[in-house]
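A protein chain is absent from this complex, but the other protein chains hold their places.
Moving on, here comes subunit A:
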Amino acid sequence: MSTAALIQEVLSWVLVVSGAFFALVGAFGTWRLPDFWSRLHAASVTDSAGMILLIAGMCLQSGLTLVTVKLIVIGIFLFITGPTATHAVANAALVSGLRPREAEGLIAAEPEPLTVAGGAEGDAEGTRKETAGAA
């Protein structure tokens, strides 16, 4: 095995295993963290770091073939849609009135009334009433 091939193999090994590690860490955080907003934070680890590292490792493994092109297409697609989906979930939760859990003993200011562009959303109070009405 030539030196270049050895370097490629070792780099691919490191990338794939660290990518799988980040995927596991993101899932673990989604399982263990206390409230929705911190879970959202943990889920992004898998969506960005784990996915990119795994795809890069598999690209190095396959060399310059059609498989690499497919992997890059999957990577670009997930790179665009992962944060978009996370943003959509966070936005839906925020509009529906879900707020971060506060620390005990912390006297927090009243949350600012939420205004969403477009007019159809209404402020947080109205949306909460509307959700209660729909349910």
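Here, contacts are C-beta pairs under 8 Å (C-beta built on N, C-alpha and C of every residue); 3 or more make two chains touch, one makes a residue touch a chain; residues count from 1.
Quick note on the criterion: contacts and distances are computed from a predicted model.
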Omitted chain, identified by the protein name its UniProt record gives, among "Cytochrome c oxidase subunit 3", "Monovalent cation/H+ antiporter complex subunit F", "Sugar ABC transporter substrate-binding protein" or "Protocatechuate 3,4-dioxygenase beta subunit": "Monovalent cation/H+ antiporter complex subunit F"
Hidden partner chain, residues of subunit A it touches: 12-13, 16-17, 19-21, 23-24, 26-28, 30-31, 36, 39-40, 43, 46-47, 50-51, 54-55, 58, 61-62, 67, 70-71, 73-74, 77-78, 81-82, 84-86, 88-89, 92-93, 95-96, 98, 119-120, 122, 126, 129-130, 133-134
